[in-house]
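Worksheet: one structure, shown below.
A selection of the complex's chains, in situ.
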């Protein structure tokens, strides 16, 4: 068996059997009923609400923020994140998110839920208004990538 | 401990930990952003898509239809259904649906997903156009009730 | 539908579909291969190991101990506990444990895993050697009851 078959199985299995059908049906409905940009905005708002319902403790460093975020993600079997400070920008890579893996063929908005979560968490942690989070290059079923950088 | 505490625990536990936060955030967003009737219609359409993605085999009786539906529900840990032919109408009771239990305080549309599923399954099974399915009385966190009756 | 059917569904659904078959097969094998007292001891030792792998923070009161325990249980969808100080003894009631519910017809050792967990947690919290934990009366599929009392 190829490594790719193994990965496909893990991608599916990492997503609760109970919700796969519901989430896929929801994604199909959104795809047919709404422009992709609207679905992306909706998903980001859902992510912001998720972040407010799962507030992180106050932290002093990017590393501590990533640790706190990973405690939330481990608690809900939602993969894990790594945050890297690149000086002028922060690169956020979220691995093995079940929604991203499940909806990889349903459009780019499969990454917008996590985008909303991280935006709200960074805002809450004191992110300057001149910064914002946006999708980064190279996303895949397994990795959702975002970049936090100056936008104005 | 009271029986009600036990039930509350089971209601929560019957819903995958992985998706509780996402689904609750989605429900909050819908509640704030859309009229309840619109959310109900959206959920019903998602249910119809779920039904088409999980087609039932052709059956000869209401009892066989319920059996086929319960095979789908057992496969995704989504409770179970009983259908009773009352002569002029069919009463459909769905027990222990995780979405209904989770969203019981988010409005009546928590029952609309299953309404869409059953409508599509009955249509596919040859339900006359003069019949339709509508929510029945006495729904709760544990029981979603629908009635199939002549509407025209 | 009766309340008892609802409960039966929740008992099943509260236990991950992935592990039901494995755990039931394991229980059948133990029932045939080992005396019940041996299985109970094995389950209690497994519980003690689970407790050591999930240590509770130091606490000052029984209420705080119950809170800390419930944080562990919520994190693994394993029901919840209430602890009541009755003066000469402490009554521990654990609700909605998936192993207890799943194995209710496989013998009394379905409660021994949690017995081991609580014994180890109380020992770690400084329980006097003259005290011990034993199964209390009135256990059921939904409630596992233990009593902590002087044994020597």
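Letters are used for the chains, namely A, B and C, taken in the order the chains are written, and counting of residues starts over at 1 for each.
Just so we're on the same page, contacts are C-beta pairs under 8 Å (C-beta built on N, C-alpha and C of every residue); 3 or more make two chains touch, one makes a residue touch a chain.
Remember, it's a predicted structure, so these values are computed and weren't measured experimentally.
Of the identical protein chains in this complex, 3 are displayed in place, while the full assembly in this structure file contains 4 copies of the same sequence.
We take it that only the chains that are shown with their structure count from here on.
At the interface between chain B and chain C, two copies of one sequence, more than half of the residue numbers in use appear on both sides, so the contact is built from largely the same positions. If you tally contacting C-beta pairs for each pair of chains, A-B comes out on top.
Computed centre separation for the pair chain A/chain B is 29 angstrom, with centres defined by C-alpha atoms.
Mean C-alpha positions place chain A and chain C at a centre distance of 36 Å.
Rounded to whole angstrom, the centroid-to-centroid distance between chain B and chain C, based on C-alpha atoms, equals 33 Å. Residue positions of chain B touching 2 or more other chains, listed in rising order: 17, 77, 98. Only residues 1, 5-7, 9-11, 13-14, 17, 77, 79-80, 82, 93, 95-96, 98, 142-143 of chain C touch chain B when the two sit together in their complex.
Within the complex formed with chain A, the residues of chain B that make contact are 15-26, 28-29, 33, 42, 45-47, 49-50, 53-54, 75-78, 98-99, 113.
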